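The complex appears here minus one protein chain, its other protein chains still in place.
Chain IDs A, B and C follow the sequence of writing; residue 1 opens each chain.
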Amino acid sequence: MAQMNLLHAINNALDIAMTDNERTVCFGEDVGHFGGVFRATSGLQEKFGKARCFNTPLVEQGIIGFANGLAAQGSVAVAEIQFADYIFPAFDQIVNEAAKFRYRSGNEFDVGKLTIRSPYGGGIAGGLYHSQSPEAYFAHTPGLKVVIPRNPYQAKGLLLASIRDDNPVIFFEPKRLYRASVGEVPAEDYQLPLGKAEVVQTGNDITLLAWGAQMEIIEKAAEKATGDGISCEIIDLRTILPWDIETVVNSVMKTGRLIVSQEAPLTAGFASEIAATIQQECFLHLESPIARVCGMDTPYPLALEKEYVSDHLKVYEAIKHSVNY
Amino acid sequence: MAQMNLLHAINNALDIAMTDNERTVCFGEDVGHFGGVFRATSGLQEKFGKARCFNTPLVEQGIIGFANGLAAQGSVAVAEIQFADYIFPAFDQIVNEAAKFRYRSGNEFDVGKLTIRSPYGGGIAGGLYHSQSPEAYFAHTPGLKVVIPRNPYQAKGLLLASIRDDNPVIFFEPKRLYRASVGEVPAEDYQLPLGKAEVVQTGNDITLLAWGAQMEIIEKAAEKATGDGISCEIIDLRTILPWDIETVVNSVMKTGRLIVSQEAPLTAGFASEIAATIQQECFLHLESPIARVCGMDTPYPLALEKEYVSDHLKVYEAIKHSVNY
Amino acid sequence: MNTDSYNEGAVVHTPVFIDGHSVEIPILKILQQDGTLYECAELPDIDQELATKVYKTLAFHRVLDERMVASQRQGRLSFYIAALGEEAASVGGAAGLKDQDMIMTQYREQGALMFRGFSLEDFMNQMFSNAKDLGKGRQMPIHYGSKELNYMTISSPLGTQIPQATGYAYGQKLQGLDAVTICYFGEGAASEGDFHAGLNMAAVQEAPVIFFCRNNGYAISTPSDEQFKGNGIASRGVGYGIKTIRIDGNDILAVMKATQTARAYALKENAPVLIEAMSYRLGAHSTSDDPSGYRTREEEEQWQANDPILRMKNWMLAQNWWDETQDAEIYERYRKEVLAAVKVSEKIDKPHLDTLITDVYDVPPVLLQKQLEELKEHINKYPDAYPFTAGKF
Partner (left out) sequence: MNTDSYNEGAVVHTPVFIDGHSVEIPILKILQQDGTLYECAELPDIDQELATKVYKTLAFHRVLDERMVASQRQGRLSFYIAALGEEAASVGGAAGLKDQDMIMTQYREQGALMFRGFSLEDFMNQMFSNAKDLGKGRQMPIHYGSKELNYMTISSPLGTQIPQATGYAYGQKLQGLDAVTICYFGEGAASEGDFHAGLNMAAVQEAPVIFFCRNNGYAISTPSDEQFKGNGIASRGVGYGIKTIRIDGNDILAVMKATQTARAYALKENAPVLIEAMSYRLGAHSTSDDPSGYRTREEEEQWQANDPILRMKNWMLAQNWWDETQDAEIYERYRKEVLAAVKVSEKIDKPHLDTLITDVYDVPPVLLQKQLEELKEHINKYPDAYPFTAGKF
């Protein structure tokens, strides 16, 4: 065990994946010698050589196109997109190509060996182009897996599982937590399961659900609610697609109430999918409407970021509203 | 009034828009002399000249990038993407640029004069790359409007409104209906409101909601349900973003039941947004879970298209299930 | 490093613009239409056996295209794309490679797959989306693919295979294989952003990939002078620092020669090569298209005189490697075989219902399994509405 921040955990996972399988290759803008603008790939080029860890030209559609081909060839491709806000030029290569590669070929070819890493989310005074949480765009795309860790321990285990999973995985890293989130991380190789939510805290009155950096927010809100005698069950979804319906249903069957909090704007976000599914699965057990505490339906702002985001106070208010419904 | 099919109605709307405002420009792949692969722009180059109706090189990101610049300059840009399945290379120009143009500049600049037309949807034996319904991807993007007509009359009125609306609009045309849907269309210039759903048929027992080509399906299912003595209220959403919550809420307050049907895959589709919002707004009035009858969570298939799609029988079953809940 | 990023040229003190057309690009031609070689022409590696295989592939290609276009007209097939008049590009490319090389194509390169040995049945089963289709009936006709034959399954979105080919070739290099990747695309698709990405990355990442542009003058209705203003696609190679050659695409020997040379270079230097093959799309874009709306008969006729198959036949005859009787025979035989194969394939069942959910992931997720179960129940309730699958799962 060692204390690591989230960035170190990512770097450590990449190191292990590259050591463990010599066909693993990491690349992206500034990923090589420099080690990435956040330094997630620091030291990898020195250790594994320029052929296996390198800078690409500045072209996201090319990075993912290249990664698709590399993965189809049988290499393990770990591509970095410098900010999730810049993943959209690669949207076609992800949504039309990576996601459909195996299906369209009848399993003659696949890009299961592809992982796309990208820092996402707000809270760093980044304005509308360094703060986005685009998970819902990918969640509407069968064939992809979408994974988001909440802390260093999760990050290492989920990233190793993502790299080894035989499907294309988009791994969004909460950049606000890169250095802020520090915790014990085993030195050895381990994996955490994809497609499984984690019940982080059990409780009886209401279920709070989130993922990534938003977990801190709901935990803080839950703490405040505990002061009011409200017992919160807290779930980290961890994998957005395919998501763990069963764990959420079981929780809501027990608590009868659900709040989902996401950083992304409300409309057509992934919280909506969860609400839609849970109202269907738990209809007779719901004691109040499922509430979504989300970003507003605008681009991500700068000066008024504090006002805009779904913070613990807004979640706390939603808890009270739900419990008193 | 004249009998027109949906393609003629589109062509007629473009003709009127170009006649009415000489700054209106139509362009896209094969849009010029040939009049588009579906012939939606037929005759426009002859009538308005090559400068105002032209072929572009084969590059969707360029078509929309060009259109953004043209609209920012004050021209009225009507860009065609040959198939909605090929809109993804332009995703960045739509989602990061068009949608955020006005906001990020504090209203110094905008691309309100942009309209993107694109044939969407299945039912033409097109397989996974000529059948997609990508509206949900855009619905998660504040700043865009997304409009889908169900028949020739709607198509003309909504397209004219979209072209003249002062926001970037994505106008998806149900290509299965291009020639199949025929109806009376006024010869003159008229507009139908954006952001307003239409109650196509009133009823008491259950609300059926859809858009575009899926309207036929729910109407057929409603007819079958009428035979069982079930009275269906039918709503055409028409505008996906921003959507008309009020009309849907009013209907569900009355019927207590809601079925949303979409062609796109279930998970994170727009039906999920509707279900999430309506369970919240109508919680105490719902008599059964809101049901979504959608495409399966796979790419759009070819040989087994009939099995895959959300057809009238599946909607009919959902109606019975909801009413007997 | 900064001065590495460009070649020091002359220093001038009044503005000197270089013109778009300032680069001279020669064109490689080896075989004349009458079957004789140009003087001093250098042949590719080819013997009678290979030549016969190439020629038979061309003939088979012609027959298959003709028959399938006809089948589509008869309503037996939903869609087809022929390569009339430009068969030499795909067949010659494959013939210039080794079997272990990966072939990634756009959609008009069925000739390469024929050369590799994809069976007539495999072609048919794909086109009729039946249970025996390697692709499991999921893509429109002509979207073939075969892992065994190192032929990447075709994908409709244009240009996407270009950066993929770069990545594929990079992987081959990393593994130290004696293998390159060839990547075909049309001059229309070369306008896509993915083209720029793929070529630039190949140069920078030093990937052994052969970019093979079929410049056939049209992208559906759009003539190439509304597609670009440079000197063809070859002139772009200069901008990427990629070795580039322009060839007569209807000259099978030039295609083979260029591909063989490119392969050797790519492998030895770990570097990409760009080939631009000049040709003409003699037929419609696809069975959904009618070119009379956008070009003249005369233009087409001019190009009919350049038939690449007839050109090779003339050469084969002159070599005494082939005679007219053999020729008549194989055409006759291929026609019969194709017709018979159509009849067999169109009767084969649709793929099993379970294929709706397989291959979306390596293993179908719970929700998808549930969706399939619900579908099965539903089909059992309304068997008449789903005749292809009812009672078959």
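Note that contacts are C-beta pairs under 8 Å (C-beta built on N, C-alpha and C of every residue); 3 or more make two chains touch, one makes a residue touch a chain.
Since the model is a prediction, treat every value here as computed from it, not as a measurement.
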item: Sole contact to the chain not displayed, among C:E87, C:D101, C:D133 or C:E187; value: C:E187
item: Of C:S235, C:N314, C:Q371 or C:T389, the one touching the omitted chain in the full complex; value: C:S235
item: Candidates C:W303, C:Y331 or C:F388 - the one touching the absent chain; value: C:W303
item: Selected residue (touches chain absent from view) among C:A112, C:I142, C:M278 or C:A341; value: C:M278
item: Missing-partner contacts on chain B, residue numbers; value: 23, 25, 51-52, 54, 56-57, 59, 61-62, 64-75, 77, 89, 92-93, 96-97, 100, 102-110, 112, 142-143, 145, 166-167, 195, 242, 245-246
item: Touch residues of chain A, complete complex, unshown partner; value: 29-30, 32-34, 37, 54-55, 57-62, 85-86, 88-89, 125-130, 266-267, 296-299, 301-304, 306-308, 311, 313-314, 317
item: For chain C, the residues touching the chain missing from this view; value: 1-2, 4-30, 38-42, 187, 191-197, 200, 203-204, 215, 217, 223-232, 234-246, 257-258, 261, 265, 273, 278, 280, 295, 299, 303
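Assume only the chains that are shown with their structure count from here on.
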item: Separation of chain A from chain C, taking each centre as the mean of its C-alpha atoms, in whole Å; value: 39
item: Whole-Å gap separating chain A and chain B, where each centre is the average of the chain's CA atoms; value: 30
item: Two or more partner chains touched - positions in chain A; value: 61, 89, 92, 96, 100, 103-104, 142-143, 242
item: For chain C, residues that touch 2 or more chains besides their own; value: 136, 138-139, 143, 155, 157, 193-194, 355, 360, 365, 367-368
